[in-house]
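Left out: one protein chain. Kept in place: all the others.
The chains carry the letters A and B, assigned in the order they are written, with residues numbered from 1 in each.
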Amino acid sequence: MINSSLKQLGTLLAEKKISSVELTQQFLDRIDQHNPEINAYIALDKEITLAQAKAADQRIAQGSATALTGIPIAQKDIFVAKGWQTTCGSKMLENFIGPYDAHVIKQFDTAGAVNLGKTNMDEFAMGSSNETSYFGKVQNPWDRSRVPGGSSGGSAAAVAARLCAAATGTDTGGSIRQPASLCGLSGLKPTYGLVSRYGMIAFASSLDQAGPMAKSCEDMALMMNVMTGFDERDSTSLQREKEDYTRDLNKPLAGLRVGLPKEYFAEGLGADVAKVIEEAIAEYRKLGAEIVDISLPNTQLSIPVYYVLAPAEASSNLSRFDGVRYGHRAAQYDDLMDMYCKSRAEGFGAEVKRRILIGTYVLSAGYYDAYYLKAQQIRRLIAQDFEEAFKHCDIILGPTAPSTAFKAGEKADDPVSMYLQDIYTIAVNLAGLPGMSIPAGFTQTVDGKSLPVGLQIIGNYFDEARMLNAGHAYQQVTDWHSRMPEGIA
Amino acid sequence: MEWEVVIGLETHTQLQTKSKIFSGSSIAFGAAPNTQASAVDIALPGVLPVLNKEAVQCAIKFGLAVDAEISPRSVFARKNYFYPDLPKGYQISQYELPVVGKGSLTIHVGASAGNENGYEKTINITRAHLEEDAGKSVHGASEGMSGIDLNRAGTPLLEIVTEPDMRSAAEAVAYAKKLHELVQWIGICDGNMQEGSFRCDVNVSVRKKGAEKLGTRREIKNLNSFRFMQQAIEYETRWQIETLEDGGTIQQATVLFNPDTGETKAMRSKEEANDYRYFPDPDLLPLQITASDIEAIKAVMPELPADMKARFEGEYSLSAYDAAALTASRGIADYFIATTAAFGGDAKIAANWVMGAVAAKLNEEGKDISASPVSPTALASLLKRIADNTISNKIAREVFEAMWAGEGDADHIIDKKGLKQVTDSGAIESIIDEVLAANAAMVEEFKAGKEKAFNALVGQAMKASKGKANPAQVNELLKKKLAS
Partner (left out) sequence: MSLTTADVKRMAHLARIEVSDDDAEATLKKLSGILKLIEQMQSVDTTGIQPMSHSQDLVQRLREDVVTETNQRESFQAIAPAVEDGLYLVPKVIE
């Protein structure tokens, strides 16, 4: 049951082989059992959850069920949900109860999905290891001494440990794809603007995008059908016709032009990871894909550009957390200025403060042109790299992350080495393109642990259906995606 | 040493929309605190702005009214600073690319010493941009605390910035008044200064006459009456000149005007480094205004005061002075146009009445023309009775007073009070005969060549008729009698 696809669960529910309440309870029991160690969830409310499951059962009985009705989903704690504690992984919002529903939450609610709980994350989505969460680090289910990646580390661990049927994540520089890679699951960051950002606590507004994290591409296609769609409350939400993302899942791949950017296979990529990726590419060749060598010459610059633009936007986005209307307010202060400075110093963790300071610096008088403007100009060069590449190929393949999951604490004190985790994912956000990670195999550690490796698939704007097709075809001929970590059964 | 004051204005006009610039909250004034503050207005985590169409249309109207460039593409930026009435920690405003570019407004500066007739001057407008208003801090809540009301936060503002083109408090006030009238004329702002709908920041600096370089300026914030503006500029100018003459220097500062003391004083809180870290708001896309958007607004724009003034001079042969007076406000102009239309006679007569009797009564009672108890149609029916000789101009004043007092329409009052003009020549003749008989001395004087005596006799005849005799007929018959 816990390893069933969403489609299989849907069938079981429809055929009344199991009720949503029973299914939900099973996951809640698993959460009780494993979460105290894994720490994937930071907010649970069994009462609300089971009430939703009960309502779903009624809906199924009435015959008005959708594909996701009754299916228990975990929500990243970046989405504001009415009545739920919504912390964004921060002490700043430790006592914040959502007064409204984010668009994504509402969409799942409308579809009849069950909200299992809110998942752990790097504070304000700033991190690649989930170690910046105020609510403690998350264990990688494949090796408990390692990180699950970040910032959607809680969602990734929850899916990997089968503590939910699927989960949501958000991705600003790789926050869905990198943890999906490190935890052995499928994660998709859609084209910017496909999923409304309303109610998703902003990190870097021009880059943030929500997407599904699940066991397979087929599951993600079903989630995409729920998550995407125009929302008038988000000015950057795109007005497009609704798509059925499952429509092309079973198309043959013969003739698909697959681009391999030489920069993604250069220095910096771990040899063991490279080997797994090369085997995956061989598999694509077998499926009939045509392999094309391409170049994304500005790849190296994506990190500096990102570490100007994202902190700049974040420094401004996080100004609203001032202790006036909600959130943490210091207990002792002398005056207004002191209240601001103490509340924010206490409420934010070290990495968040660093990024606010960097963002403040690059926007400050005299530096704007040299940093912010320059970064926006190079951002265009990076987007143009992809534009050129997609003249020669349909999708791009490469590694999601340069290495497999690293040990907790290993990079915690070295922000720059942590930032390099996102070398292959960031450019996709800067260009606003869709990017996906799917499990492509494992590497072995010296102590005999298997660590998953993610294959990244990058598509052109609005090409999610084709990417899911490419991923699904691979998942029909491999079983990496259905393997489970030891000790969670 | 001769000094010259240099003044530029930044005016915040609250736009007359129904909802806020980035949210669906009402902007109605006077609601209980924070009851018109939505999730977007209080900046809850995760909320996003969506731009109000009407606010953009107001900006286009203003651009057209000051003959300005309207940017085909403008950008919203974030102005970052912390203040409790600024919920997001940044204000959404336009910085590098404002919606309205360079334009101008011609003002008339009233008579003063050395300028007996006053003069006209064109003030250059640098730009006008859309932005959101902040909330309000309410003092005197709990001891040592301030209360924050965010009902006003997100109210749409058009900030209108001039070049430093003004050279006296009088010019600054004339500009502010003209602008105040214009924004109401085109219907984008209610102009209510007490409620803060129209607020002026004035930049003042002084320099030696003839110097090219501008002096260091100080900005007087939030002036909400023209009288205070005049006082504040005059005080600030004197203060700056005295400071410089005493060997001091002027520090750039934001100052507040205290109406009680009549003095300006530097603010404490905003003095520190104002590094606003502007950058384009990633939550909003560039605002596009097409030629057809502009055409659509042009089609519904009211005739502008300057155009109307020219039309009055041409179409109605009014003097420049009269035309200017009648287009001083949209209310007056509308009243005049309605009166003229209903009257159908000589527009000059309507003009005289609107600027004369009507204006005097309004002034006397401190009323706006919209509150005039005599409607344009009522006034027109009175003017018709003058034109058809039912009553004289003088009697008409009496009828008008009664109309103002609510005694009914013109015909009713004329009838009730028996004010109808006497045009029966027999009746007039007998009055004249009586007057001639009673004033033999005057008749003699007239016959001796004193023309003035004739007017005196006319006056006597009119008096004897209680003003009701037709003056032209009195004149004619009297001449005849005296000649015989």
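The rule is short, and it goes like this: contacts are C-beta pairs under 8 Å (C-beta built on N, C-alpha and C of every residue); 3 or more make two chains touch, one makes a residue touch a chain.
Fair warning: this is a prediction, and the values are worked out from it, not measured in the lab.
Novice: Taking the entire complex into account, which one of B:E54, B:D67, B:E163 or B:E263 touches the absent chain?
Specialist: Looking across B:E54, B:D67, B:E163 or B:E263, the contact with the absent chain belongs to B:E54.
Novice: With the full complex in mind, choose from B:M229, B:L287 or B:A350 the residue touching the hidden chain.
Specialist: Only one of B:M229, B:L287 or B:A350 touches the chain omitted from view, namely B:L287.
Novice: Among the options B:I42, B:I125, B:A333 or B:M355, which residue touches the chain absent from this view?
Specialist: Answering carefully, the residue with contact to the hidden chain is B:I42.
Novice: For a quick check of understanding: of A:R59, A:K374 or A:K407, which residue touches the chain that isn't displayed?
Specialist: A:K374
Novice: Can you say which of A:M200, A:A280, A:I294 or A:V308 touches the chain missing from this structure?
Specialist: A:V308
Novice: If the hidden chain were put back, which of A:I358, A:I426 or A:A440 would touch it?
Specialist: Of all options in A:I358, A:I426 or A:A440, contact with the hidden chain holds for A:I358.
Novice: Name every residue on subunit B in touch with the hidden partner chain.
Specialist: The list for subunit B reads 17-19, 23-26, 32-39, 42, 44, 50-56, 73, 75-76, 82-85, 137-139, 141-142, 144-150, 256, 267-269, 273, 275, 277, 280, 282, 284-288.
Novice: Touching the missing chain, which residues of subunit A?
Specialist: 95-97, 99, 192-193, 206, 232, 235-236, 238-239, 300-301, 303-305, 307-308, 315, 319, 322-327, 329, 333-342, 344-345, 348, 353-354, 356-358, 360-362, 364, 367, 370-371, 373-381, 383, 414-416, 419, 430-433, 461
In this text, only the chains that are shown with their structure count from here on.
Novice: Could you grab the centroid distance between subunit A and subunit B? Build each centroid from C-alpha atoms only and quote it in angstrom.
Specialist: The separation of the two C-alpha centroids amounts to 58 Å.
Novice: Residues of subunit B touching subunit A in their complex?
Specialist: Interface residues on the subunit B side: 39, 42-51, 78, 80, 82, 84, 87-90, 148, 275, 277-279, 282-285.
Novice: Once bound in the complex, which stretches of subunit A touch subunit B?
Specialist: Within the complex, subunit A contacts subunit B at residues 79-80, 86, 88, 93, 96, 99-100, 102, 197-202, 204-206, 232-236, 312-313, 315-316, 318-322, 324-326, 336, 340, 360, 363-365, 368, 372.
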